[in-house]
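Yeah, one chain of the complex is gone here, protein chain that is, but the others are all in their spots.
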Amino acid sequence: MAHVLLRHRDIPDLNKLSVYKKNGGFDAFKKAVTKMQPNEVTNIVKDSGLRGRGGAGFPTGMKWSFIDNNSWPHYVVANADESEPGTFKDREIMESNPFQFLEGLALASYAVGANVAYIYLRGEFWQVAAFLDEKIAEMEEAGYLGENLFGKDYSLKIFTHLGAGAYICGEETALLESLEGKRGQPRVRPPFPPSVGLYGKPTIINNVETFTNVPMILANGADWYKKMGTADSAGVKIFSLSGRVRKPGNYELPFGTTFRQLIYEHGMGIQDGRSIKAIMPAGASSSLIVVDDKVLDTPMDYATVRTLGGDLGSASVIVLDDTVNIDWVINKTIHFFKHESCGKCTTCREGNHWMRNLTDRIHHGKGSKDDVTLLLNVAKQMQGKCLCALGEFSTMAVVTGIERFPDDFKKATKA
Amino acid sequence: MSLEKKYAKEVKQILAKYPPEHKRSAVMPLLYLAQREEGYVNKESMKDIAKILDITETEVASIVGFYSLYHDEKAGKYRMQVCTDLPCALRGADEFLDKLCGNLGIKVGETTEDGLVTVEAVMCLAACDRAPMFQTQGPDGIKYHEYMTLDRTMELIEALKGGKE
Partner (left out) sequence: MSKQVTLTINGKQVTAPEGLTVADAAKLAGVDIPVFCHHPKLEPVGMCRMCLVEIGRPVFDRATGQPVMENGQPKIQFMPKLETACTNRVSEGMVVLTQSEKANDGQRGTVEFLLTSHPLDCPICDKGGECPLQNLTMEHGSGKSRFNYDEKQHLEKMVPLGELIYLDRERCIQCARCIRFQDEVAGEAVLGFDERGRHTQIISISEPGFDSVFSGNTTDICPVGALTTVDFRFGARPWELKAEASICSQCPVGCNTTLNTRREAKAGGEIVVKRVMPRQNEEVNEIWLCDKGRFAYHYTEGKERLTKPMVRKDEKLARASWDNATKTAAENFVANKKDFVVLASGRLSNEDLFNLKSLADTAGGEAILYSDMDGGELTQLVGVGAGTNLGTMGKGDAILVIASDLYEEAPIWWLRVKQAADRGATVIVANPRATKLDRFATYTIRYSYGDELKTINDFEKKSKISDAFTKAKNAVIFYGNEGLGVTGTSVLSSACANLLKETGHTGSANNGLIGVWQRANDQGAFEIGFRPVADLEKALKNKAVYIVGADPVGDDPNLAKALKNVKFVAVQDIRETATTEIADVVFPAQAFTERDGTLISGERRVQRFYAAVPAVGDSKPDYAITAMLAKQMGVILQGTSASVVFDILANSVEALNELTYDALAQVKEQWPLVGRNDVYYGGTTYDNTKGLGVQLIPLAQAGGAVKISKVRKEAALRPKDKELLAVPSNKLYDLGVTVQTAEFLEQRIGETSVAMHPTTAKKFEAAEGQVVKLSFDGVQAEAVVKFDETIGTGVVRIPRSMGIAIREPVVAKVQVKAAAGKAK
């Protein structure tokens, strides 16, 4: 099947404007601006069943329809912070199929009446930002960005903005704070960005992959899109596959593809022919899912993965084989979260510090059984009490790791 | 010379991205500009930036402190930041880092004697399928180096010595 998002894999040089144009590029945007009302665009996206690809899976069209039309101006922001360990799909899109993403961003801006859109990239994507700047300049020159587009009373500018090394800036309100030139710390929600966002104005934030779907949906229709995937999760998704597989990488597959297909057909199975011990379907923020045949044959969509005691999140599937110790895994994830906790709320700031001390001790063989119990306890004490989801994420692997892989912890605390 | 005078054109370009009443947004790009030459942000530049944006120096310092890609101390000309986060670690990143440090005769966080590279361990860089990998942060920004081996890394360091990346 031809790719919907990773179309560059089918069409060489798609990151050249001429090639993109030849393949129907910007037709959707032109049509929208010249022939459609903004809310018609929103409605098509709504009908397509597209859900946000940043992790939470919130229906995209619905989000756009929440924009507060009593307050102006409006902004659209692309979340290109891509910092969840195990996630590397947005980068590929921006490097190889940039125009489709930018067209999606432009369509969203038109749909919600924004004349300025920002792309917030993680600071490490320095080269990607420079590349996008070139592409944006080309679009301006070709008349796809700027004043009075297609002779109509609509103008749009797109700017890139680089973060500087902070996972929390992927959280949408922290991202906005950062974009406003402040420390990237989450805001209290509500109000949500569609009412109070960038500079206090209504703002739509979506993930890069989410935007990249939009031109294709507009071009081919909501029904076309809905036919792919499952009833719960329409369309296609890029799965970032990493860990102990033979062929890690991005795989664009319809929702409903099973773990087995992803790992064995596309990822070519486990290194050294070993067996799978656990899957982390949503990067470091995942619950650890114990793997058996039933799990491997589970179709991946938002609702179904939840029945396994985990979330699909951004679909960054990290595969752990039977040589991996879970106490080591949670030590790694806690080091990450301890490093990335923004420090705004007590629970996450102190909880991760405490958990880090405990996992260090346990992993280095200096922990006791009581330490494991305490660790589980601290993690649970954090749950439901943090200001943003990062704190919650930090507890997932710890709680599921200890509860689902007790033997690993028994071994670790034997000494 | 003040940042505003030295990089007049860049400063203007950066400010143009944001609404004038929200020029504070420019603090991050301006910090990258300030960091360009010496690899860290000194107090003078913090003052310059505060002045350009009409905020306090403390507010600027507070941004430098929050984000891990800004530095307020001098290090090697290039920071070699090896991802050792879970996915990369599952593909040999920790061993790669150990070997690299052994080869350079330094510990993680230290700088080679010639002041060329500082080796650091960092969190996920969104290149998990191409481990071992690292990025270099240097005078011309940030660059990725993927599917790395020790040999290729030593070659790179040689090239950096010659001023080429």
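Here the chain labels run A and B in written order, and each chain numbers its own residues starting at 1.
Everything below uses one rule, namely that contacts are C-beta pairs under 8 Å (C-beta built on N, C-alpha and C of every residue); 3 or more make two chains touch, one makes a residue touch a chain.
Predicted, not measured: the structure shown is a model, and the values here were computed from it.
The chain not displayed here makes contact, within the full complex, with A, B.
Note on the undisplayed chain: of the listed residues B:Tyr32, B:Phe66 or B:Tyr144, the one touching it is B:Phe66. Contact with the chain not shown here comes from a single listed residue; of B:Gln13, B:Thr56 or B:Asn103, that residue is B:Thr56. Between the chain not shown and the residues A:Gln100, A:Thr212, A:Thr298 or A:Asn352, the one that touches is A:Asn352.
The residue touching the chain not shown here, chosen from A:Met36, A:Met62, A:Ala219 or A:Leu374, is A:Leu374. Considering the whole complex, the residue from A:Gly24, A:Gly146 or A:Gly384 that touches the absent chain is A:Gly384.
For subunit A, the list of residues touching the undisplayed chain reads 166, 183, 188, 338-347, 349-354, 357, 374, 377, 381-382, 384-387. Subunit B meets the missing chain through residues 43, 46, 55-59, 61-62, 65-66.
By definition in this document, only the chains that are shown with their structure count from here on.
Per-chain Cα centroids separate subunit A from subunit B by 24 Å.
Note for the complex: subunit B touches subunit A at residues 17-19, 22, 24-29, 31-32, 53, 55, 62-63, 66-70, 85-87, 89-91, 122-129, 135, 141-144. Considering their complex, residues 82-88, 90-91, 122-127, 130, 159, 161-167, 178-184, 199, 240-244, 248-250, 284, 316, 318, 320, 324, 329, 332-333, 336, 339-340, 342 of subunit A touch subunit B.
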